[in-house]
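Notes follow the structure.
Only a single protein chain was left out; the remaining protein chains are all shown in position.
The block that comes next holds chain A.
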Amino acid sequence: MVVRGKAFSSSTCPKVCVVGGGPAGFYTAQHLIKDVQVDVYERLPVPFGLVRFGVAPDHPEVKNVINTFTQTAKHSRCSFYGNVNVGKDVSVGELLQAYHAVILSYGAEGNRSMGVPGEHLAGVYSAKDFVGWYNGLPSCRELNPDLSCDTAMVLGQGNVALDVARILLSPLDFLKKTDITQPALEALAASRVRRVWIVGRRGPMQVACTIKELREMATLPGTRPEMTPADFEGVRDALKDLPRPRKRLTELMMKTALEPPGEKERERWSGASRVWGFRFFRSPVEVLADSGGKKVAAVRLAVNKLEGSGEAAQAVCTGETEDVPCGLVISSIGYKSLPIDAAVPFDPRRAIVPNSMGRVQQVLGLYCSGWVKTGPTGVIATTMNNSFDTARSLMEDLDSGKLDVSAEKPGSLRIAALLEEKGVNPVVFSDWEKIDRLEVSRGEVCGKPREKLLSVEEMLAVARHLIGHFDLQ
């Protein structure tokens, strides 16, 4: 390629690296490989981040984007290096020296805590961990959630909360054909959870979930909805002024909560052994333990009222509380990014890397994309736009000379040497493909799209061809 009249041969092509092999990382890479060499570093041996570990098992079409990312990874100007922990195996400073630019796309691996007493009792989990558990995230393998209680409470009313509720209540026949992990499937088969409350601080018009997920709950076989009509006071009148997405969502919620069931629904509900419902205007103030003092038995909820309206409405405590018995609490109030390296500026209040249009201000050559740039909200389309935006900023800087690419940089050669010194062996994309093929073939045996490998050790062993190849005849 030629920049400002100078010709580049492939050895002097600008070299950039992306930290994080999830949607943000790959979408950013996609827009850069047209002009630069992009190396994607990922901590786990396997790529794709939340597409693999966050998207619910019963939403396989959402995972089709993996095909786009695979094309990117296999592009001649893109290289994937899994099993590399940036911040530990190699520092961001070392990356900045080896590459012309570094883009942080490592997402949000932490979660917001409720900040209430009893939060650490047995039986209380973050949605991030619960979802990680049923999706095969290696660090959540040992979660072993206790599903022997009859009532579960999910705190938060976003799509993740609805995913959790849906997985807890889905008929086993549905789940058996998905890529949910085998241990999770077995645990859910033995589950005694029959009631799930999805609790939010504010009202029906402030829920953060989307209509597709609500529809799925409303039509989930073997279940029926149960809500408090009084929570919907005033909602019908406010409908006409709402923007379309909020309006359609609220209409569906009202229909589900208030309308007497039609023929089809009545049939479904009469046989329903499982119940779910939104509980509005409630905030957790304490998780109460059972007589043994170690496990959750109930949650004390403060009753709120709303001040203001629409998206900006605030929940204000009324002073009243109520205690709701439950044996399983899943807190789904938001993911949170964590700082990766002391050299990288981090805003602990907003939990993001401070930036302007993806450029990290204080550090030349450092950029960010995805949730670590904007905070942990948004669907894949949002992350796509966000990542393209950062790529555009970087290309503008290349174009204007703000980012100086005249000097050659060693790129992955230097990093490979550093990693070798530490005894770290990166997993390249073709290694992931071995893992992929094995997972798919193991899944075929039990009618699932794949049977995920559950530990980093097993993934590495397959990548190195030490095990697993015999399964593929």
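Quick note on the criterion: a contact is a pair of C-beta atoms (placed from the backbone, for glycine too) under 8 Å apart; a residue touches a chain by one contact, two chains touch by 3 or more; residues count from 1.
Following the convention adopted for this analysis, contacts and distances are computed from a predicted model.
One chain of the assembly is not displayed; among "Gamma-secretase subunit APH-1", "Cis-aconitate decarboxylase", "Ferredoxin-2, mitochondrial" or "Regulator of G protein signaling 11", its UniProt protein name is "Ferredoxin-2, mitochondrial". The residue touching the chain not shown here, chosen from A:V116, A:I211 or A:V324, is A:I211.
The residue from A:C17, A:I33 or A:A218 that touches the chain not shown here is A:I33.
Remark: the omitted chain is touched by one listed residue; of A:R248, A:R300 or A:R414 this is A:R248. Considering the full assembly, A:E396 is the residue among A:E396, A:E420, A:E444 or A:E457 that touches the omitted chain. In the complete complex, the hidden chain is touched by one of A:K373, A:K434 or A:K452, namely A:K373. Along chain A, the points of touch with the absent chain fall at residues 1-5, 7-10, 33-35, 59, 61-62, 64-65, 67-68, 71-72, 74-76, 78, 158-160, 208-212, 215, 244-245, 248-249, 311, 350, 352, 357, 373-382, 384-386, 388-389, 392, 395-396, 398-400.
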